[in-house]
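First the structure, in the form of structure tokens, and then the observations on it.
In this view, the complex is presented without one of its protein chains, the others remaining in place.
The first chain written gets the first letter, and so on, giving A and B; residue counts start at 1 in each chain.
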Amino acid sequence: MGAWLAWIPLLPLLSSLTLLLLGRRLDERGAALFGVGSVALAALLSLVAILLFVVSDGTAWGGQALSWFSALGLEVGFSLYFDGLTAVMVGVITGVGLLIHLYSVAYMSGDDGFARFFAYLNLFVAMMLILVLAGDFLLLYLGWEGVGLCSFLLIGFWYRVPENGYAARKAFVVTRVGDVALALGLLILVQQFGTLLIQDSVGQAQLLWADSDWPFWVALLLLGGAVGKSAQLPLQTWLPDAMAGPTPVSALIHAATMVTAGVYLIARTQGIFLLAPDVLQLVQLVGGLTLFLAACSALVQQDLKRILAYSTISQIGYMFFALGAGAFSAAVFHLMTHAFFKALLFLAAGQVILSLHHEQDIRRMGGLLRPMPFSALCFAIGCAALAALPFTSGFYSKDAILLQAYAHGGAGIAWWLALAGAGVTALYSLRLFVRLFLGECHTAPTPDNRWPMRWPLALLCLLALFGALIPQPLSDVFVSVPAGEQHVSWAVHLAVLLMPWLGLALGLWLLLRGEDLRRRFAGGILARVWRTGWGFDALYNALLVQPLSLLARLNRRDLLDLPVGFLAWLSRTCHQGLSRLQNGRLRQYVAGIVWGALLVLAVVL
Amino acid sequence: MTGLFYFTMLIALLAALQVVRGLNAVHALLHLIVTLLALSLLFFLLGAPFAAALQVIVYAGAIMVLMVFVIMMLNQGDAAVEQERAWLDVASWRVPGLLCGLLLLELGYLLLAPADGGRVRAVDAAAVGRTLFGPYLLLVELASMLLLAALVGAWHLVRPLKNRREGTSDD
Partner (left out) sequence: MTEIPVEHGLLFAAALFCIGLVGVLVRRNLVFMLMSLELMLNATAFVFVLGGALHGNADGQVMFVMILTLAAAEVAVGLALVVHLYHRHRSLDADRLDVMKG
């Protein structure tokens, strides 16, 4: 362990800069070499770091890679920190990131912005690595804003379509709301403890803030930031629109890594959240509500990628729920497995979308099993993991969440919501698979079977199936929350185990028998509300967007500009008037002098 | 003596009026000379014989001869008289007349306020010379510089330019 850790984010950063500067001169092969090569090297370094970390018995390493400045007793530097949580995050980011980069080479080939795409994607990886490797709040915030920027750039990657630009702006603005809260929370911490180092701050908080209101507020503000970044209630509206970006972007940023930054943040500042049990309750409630509402929305969406987006919101809801329930390691566990199977789903969806000529409406899909067996297999594995069917990775993580949450807090509203959500998840997973691959064929696909696109998928399939076997060195990271008195009975075990099957059974029954019911439901009010994401978009539109745009319309001429504009107008008018005087007529000049003399004398009189 | 003073003033004013409204340049110039000579007489009456002499010699003599030269050189004649008549219509007199009338009114109001009739004392040329080459020596130097500059400037301006000569040779 040492300052060489800094090279993990630096490599993609340098590559990104190179691609931005030289992107026009490089052909696709060169750009891909830079883009993928840098991430591959970063992944290799990460692997070395993780192995060293494991070999050294999981001792956390923290240190300053570079000093920036020190003034008035405040030491500002670029500090890194590496512990079990970082190891998991770095592994996920570089591992899944590398696979998605490889996939993107095939997916994006032929696009005009090939080099630009990899420049942004590399920048994103660099920023995400900075975010998780950061040992101080400054670097954490840099990474936090950096990934937000990359998200914005990549959602609006195909910027010629106005809707994409709109989606990018929406994502940027909505997450900005959370970022303001985060910045406030971090500033309070820095101001209170006089140190930027995360571990010092959290440690001091536990010593000094035992009986104080500060933890509540700081935790609330941090939660605000996390909620914005991770698309949880009430700031979840941006993620479905963020699907406007290229599919690998959705896989990497809006499923596997960036959106889990909120989970990482709460896990990283666990010490503060533990001091504020009220906020922790809130986290659990937010998670529970989000996962259920988003799962319902996912049930009725017509757009393939939007289904996956709502599913992502829902799965991150599970992580929040776990965090709030005190099952921190389960949350991080689910973060990892989710990264695997959701990336798999997105990439497979990307393959489907590509072979259907950028068709994303599932009503026009169907019967793809025969022409695209490989994609079907990937989807089947991804859906199974998503639905938490036994022996897939999702099964272990979701089980861990539900059981640990029950052990910590018993069955509250949030827990019931989470349990029900598991059923709904299975239901929409089944629907997704059936609509895509069974039934009759609506659009003839032109399957794209290039291996560069396939073998990342194959690897992700393995990870989605067996990723749960990867050990997570988290035991030293989290303060063990005192387990609740709840005894986890066999009934709870059974319920958790059976819930996905219940969902599947309901789905099958609907499929076989409930044709009529489905029709009626699909046209109903509930379906419409779910399809629009519970009307949050309309609500925010009416509450915030409309008044603001009204204000903007009222102030279109810019009232504050008026005095300035008046000055400009005045000087221009004076200029015109005076330049008319400057006509070169000698006699009029003399007349002017006489007028002046008259005036002066009149004043004297 | 006082009568002569006022009479001379009247002549000066009348001649000045003729200068301003005259059509023929040579006639106007002659009227200007009359004004200058009348002023010279006034200076003499005010007890400034040196100034009177200078007025006659330099002003009415040298400067006016210069103007005569120029008028002869431009050689305008009857066409110029007609031109002047066309330019000096009644309308063109209105605004300048009004302006100057107002100015005269204001000046008169200002000047007539303090009635301070004083005796005029004679100042001879010797006194002027002493003052001129005593405290005002710098002024004399400056005046000489000014005249030199005027000389150079005038010479430069009337010097025939090469390109102008070529231009006239074309037409």
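We take it that a contact is a pair of C-beta atoms (placed from the backbone, for glycine too) under 8 Å apart; a residue touches a chain by one contact, two chains touch by 3 or more.
A quick note: this is a predicted structure, and the numbers were derived from the prediction, not measured.
Asks: Please work out which displayed chains the absent chain touches and list them by label.
Replies: Touched by the chain not displayed, across the whole complex: A, B.
Asks: Against the chain that's been left off, what residues of subunit A make contact? List them.
Replies: 583-587, 590-591, 594
Asks: For the chain that got dropped from the picture, name the residues of subunit B it touches.
Replies: 1-2, 5-6, 9, 12-13, 16-17, 19-20, 22, 25, 28-29, 32, 35-36, 39, 42-43, 45-48, 50-51, 54-55, 58-59, 62-63, 66-67, 70-71, 73-74, 80, 83-84, 87-88, 92-93, 95-97, 99-101, 103-104, 107-108, 111-112, 114-123, 127-128, 130-132, 136, 139, 143, 146-147, 149-151, 153-155, 157-158, 164
Convention: only the chains that are shown with their structure count from here on.
Asks: Mind checking the centre-to-centre distance between subunit A and subunit B? Centres are C-alpha means, answer in whole Å.
Replies: Taking the average C-alpha coordinate of subunit A and of subunit B, the gap between them is 92 Å.
Asks: Per the contact definition, I'd like the list of subunit B residues that touch subunit A in the complex.
Replies: 95-96, 99-100, 102-103, 106-107, 109-110
Asks: Taking the complex as given, what residues does subunit A use to touch subunit B?
Replies: Counting only subunit A, the residues touching subunit B are 591, 594-595, 597-598, 601-602, 604-605.
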